[in-house]
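What follows is chain A.
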Amino acid sequence: MLDTTDTTTPIARIEKLRVEFETKDGTVVGVEDVSFDIAPGETVCVVGESGSGKSVSSLSLMRLIDYGGGDIANGRLLFDRKDGGEVDLAKTDQSLMRTIRGNEIGMIFQEPMTALNPVFTVGRQLTEGLRVHRGMTKAQAEERALELLREVRIPEPERRLAQYPHELSGGMRQRVVIAMAMACKPRLLIADEPTTALDVTIQAEILALMDRLKRETGTAVMFITHDMAVVAQMADRVVVMFRGNKVEEGSVEEIFENPKHPYTQALLAAVPKLGEMTGKDLPEPMKLLGHEDQPIVPITGSDEVLLTVEGLTTRFPVKGGFFRRTVANVHAVEDVSFKINKGQTLSLVGESGCGKSSAGRSILRLVEPLKGKIDLDGTDVMALSPAKLREARREMQMIFQDPFASLNPQIQLADQVAEPIHNYGTHSGSDVMDVVGNLFDRVELPRSFMRRFPHELSGGQRQRIAIARALALNPKLIVADEAVSALDVSVQAQVINLMMELQAELGLSYLFISHDMAVVERVSHNVGVMYLGRIVELGPRRAVFEDPRHPYTRALMKAVPIADPRRRKSEKDLNFKPIPSPIHPLDYKVEPSQYDEVSPGHFVLTTDSGY
Partner candidate 1 sequence: ERGSDGEVKIIYWQAPSILNPFLSGGTKDVESASMIIEPLARYNEKGELVPWLVDEVPTVGNGGVSADLTTITWKISSGIKWSDGSDFTSADVKFTYDYCTHPEGGCAQLTKFENVESVDTPDANTVVVKFAGPTPNPYGPFVGGESPILQAAQFANCLGAAASTCTEQNFNPIGTGPFVVDEFKPNDVITMSANPNYRDPAKPAFAKVTFKGGGSAAASGTAVMETGEFDYAWNLQLAPDVIAKMQEGGKGTPVAGFGPLVERIMLNQTNPDPNLPEGERSTAMHPHPFLQEPAVYKAMSMAIDRPLLVEIGYGQAGKVSCNWVPAPAAFASEKLSCDTQDIEGAKAMLDAAGIVDSDGDGVREHNGVPLSILYQTSTNAVRQDFQALIKDWWSQIGIETELRNIEASVFFGGDAGSPDTFQKFYADVEMYANTFNGTDPQAYLGNGLCDKAPRPDTQWQGENISRFCMPEFDALHAELTKTADMAERARIGRELNDMMVENGGMIPLVHRGRLSAHANSLGGVVLNVWDSELWNVADWHRIDG
Partner candidate 2 sequence: MTEPVASSPAPIEALKDIEPSKPPRSQWKDVWDQLRKHKGAVFGMGFLVFITLAVLIGPYIYTVDPQKLDIRNKDFRPIYTAIWDGDSKVGWNKPLGSDQLGRDNLAQLIAGGRASMAVGWAAMLLSLVIGTFIGVVAGYFKRLDGPLMRLTDLFLSLPILPLLLVAVTLFRQPLRANFGPEGGMFILIVTIIAITSWMPTARIVRGDVLAIKEREFVLAARSIGTTPGRIIGRHLLPNVLSPIMVSAALGLATAIITESALSFLGVGFPSDFPTWGKMLADAVVRMEEFPERVLLPGIAISLTVLSVNYLGDGLRDALDPRIRGR
């Protein structure tokens, strides 16, 4: 295929694109003025923060924007069709578009779960496009679908065809979506944040897969992401977008090494890069553009132990059978022990489903642990009565991953922040609003936001509201469950800095739960790597990151993409075992966790962890 195409003429040219949305409050401009080309066999990465118009551009190219209420107000979308003719997609009618969509342009969406129709089998969804565009019979289409599944390296492809999307893991689902997009061998593949929702290891695999497919088929790729590390791994060329406009364009090396536009510079500065902290013992805030004047002070914390967790075990019963008896258990947290010092941060890292959240929630007893000891500053949390527990929760608060879901859409922000104050009656009357106002100041939100509703805020602002709410009771411990994972890089950096600032000022302790190794490296004093409910490696951050001992830790480190286009990883480096199921029958014998102390405070699990 490569040789048949003339590499000099671009396959798609976006010229002066402008997209508008008619809403009740008038016209909203989704994309103001964007032009760029995509050459055959090339990967163009479009980066920019949330809402900058990345998706709108791509949907315009597919003319799917029409169904979302958008209108291409200006510009041309020139696409070089296979038979040579160049068409302006902006003016094509929908029936012709249908023959292009899925056939000559394929698209991969961000959310693998919702992108697939939950009620049809994978096989049916894969073959649909083939039968429409290629006129294949059912049998032929199924054969081709099987071939596709093999190409994307899904284990047991025959079985998958008859399965429903929810029966596949996130990684597999995304492979199916990729297979679907590739089904008709499109000449242009649009991938809109294809790995954002995935674990690092799976992300690494998917990226490698796309890279390989691109190389094998010569498809041009338009890759949309906000993750600079991914850009560094994938891109040939980069287009940077900012509030509906293209602000910079260039080859990947140019952009990373010599960003011209201040926005690009700021963006790059905000990206935490794995290995940045090498050689430092203590975490320190990031250096952000525009905040250069602030001194970077490492956070020391204290040696006093705040939280001691010993042998924490949490299992969820799986009910079944006629009498709804427990037939098995999900071993979500298994014999986990650690300590957190006052003013310090312990991070738990690991892949989805390894029990990080369950561990965090167990400490607050938002889920009931099966056994174990939790000691918070002298209080035995496990022994508390419900009323006492409620009191004890003043000392420990939680910040959740999804800033969209963790705030009640119906309540004004000030009231949401004031809720814990009301609950515990710590202040009353007009004091409450003063306190809330101070909290807004604390998290650097203007007080004018107090009367607003969550939907009026950006993700980062919302997360700051969540932090303000957690701070309202002056807790000693905050469990931050993926508190920054859903945020844009630039915003993420600000929130991380904010949290570290607060830690330095207030002496807070964090249990920081994350799957992002780079962030964890930045914020933690100590790190615990979790796998299948157990901590496989625990120790000071520097020890764990610079000298990983457990094979799982090593694999994890290897998977993390690095925001440096010169340090790309190849598919060959990756070799992950699928995670076994944490569900075990009732009579399953669990061995206690045994650790080897490889250096002072650095423990490595010696019990068989399944890796």
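A few notes on this one:
Everything that follows uses one rule, which is that contacts are C-beta pairs under 8 Å (C-beta built on N, C-alpha and C of every residue); 3 or more make two chains touch, one makes a residue touch a chain; residues count from 1.
A quick word on the picks: all candidates are chains of the complex that A comes from, given by their letters.
Note that the coordinates shown come from a computational prediction; the quantities given were computed from them, not determined experimentally.
Although all of 1 or 2 belong to the complex, chain A touches just one of them, candidate 2. Those residues of chain A whose C-beta lies close enough to touch candidate 2 in the complex are 23-25, 242, 245, 247-251, 254, 260-263, 265-266, 270, 288-290, 364, 366, 390, 393-394, 397-398, 400-402, 405-412, 419-420, 423-424, 446, 448-449, 451-458, 460-461, 466, 469-470, 472-473, 490-491, 494.
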